[in-house]
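Have a look at the structure that comes next, please.
Note that this complex is displayed minus one protein chain, with the remaining chains in position.
On to subunit A.
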Amino acid sequence: MLLPTTVVGSWPVPEWLERLKTDHYRGRVSRTQLDDVHDTAIKAAIKDQELAGVDIVSDGELRRDNDVDYFLARVPGVVLPLSVKEFYYDYYTVTVPAPLPPVEGASLGLADDYAFTRAHTDRPIKFSFTGPFSLAQRVAEHVYPTRAELVHRLAQVLHAEAVALAARGATRLQIDEPYLAGHPQQIGDAVEAVNLVVDGVDVRWGLHVCYGNRYARPSWEGHYDFLFPAVLDARVDELVLEFGRKGDEDLPVLAHGGWDRDVGLGVIDVKDPAVESAATVANRIRRALELVPAERLVINPDCGLRNLPAANARAKLAVMVAGTARVRETLGPPTATTVDDRPTVATAS
């Protein structure tokens, strides 16, 4: 299928769910009750994506309190000095006071999360998780001589998760690195860690780099030129980038940098609740097609949808799908009607 549509990962968290999540962190809602709430919310999020016509769906990351703690707090050896939160979305203060124990298989439970999603949709699934570089940035204190070493150890933890996810049938995994744009000089370390995560895991890999989406705000500003040439060494099939909010002036950077693999084209501004028109989406895709062939384009929002009101998120996905359909119609008859999940780069070292 040309121009498959997908999401980056997260789904809106309504006020009522925020209250329940926060109540859990204050001891008023049990873990079992919250899990049940999450299951129900995820099924609804999947259904919303299907109704919007999105080709590749996600679980909306609704089990996660934020983009970091869900992973970091489960890593054996990570210490939380304080495990209650005033608000569920706050970050924990996290420390690693002793070397992390050797990795003995998956410990974060991501494969179970994937399996739940798999059981509730027939559509292809994208499963994303935060990458080792960004996770390491949220560790306040650690025992390693350099942060790069901590990144390396966390990559090993995530690698085990990736192996477990693939074993449960995951075919499309995405590593999110929301902190990378704030540390452009460390792109080499980040790419090295990405390659550790994907090593030998034969799925279609995406790498998502944005300028941050915490509380619907950019955490950094700049341009994607910092990714090159280091990112060319990343053994991923697709770069998933934000262009909807920032405009497409960075698109030539990909071509000039020599990126010849797929591009996840952000066409929806997730920091602005105003819903784009299908024509705007179509124009954004057409401008990208001048630089990237249709076979290499995947259409998605700039980043996760979690900060948008649910109605706006649904409307934005609907116009994304409609705008994409307009462009597809101009590209000739479809060569396939299904999404290709085959990897395009070898992940084994």
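Keep this in mind: a contact is a pair of C-beta atoms (placed from the backbone, for glycine too) under 8 Å apart; a residue touches a chain by one contact, two chains touch by 3 or more; residues count from 1.
Here is the rule we use: contacts and distances are computed from a predicted model.
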Per UniProt record, name of the chain withheld from view ["Glycine--tRNA ligase alpha subunit", "ABC transporter ATP-binding protein", "DNA 3'-5' helicase" or "SAM-dependent MidA family methyltransferase"]: "SAM-dependent MidA family methyltransferase"
Candidates A:Lys47, A:Arg217, A:His256 or A:Arg286 - the one touching the absent chain: A:Arg217
Given A:Gly77, A:Pro184 or A:Gly257, the one touching the chain that is not displayed: A:Pro184
Positions on subunit A contacted by the hidden chain, ascending: 15, 19, 87, 91, 184-185, 212, 214-222
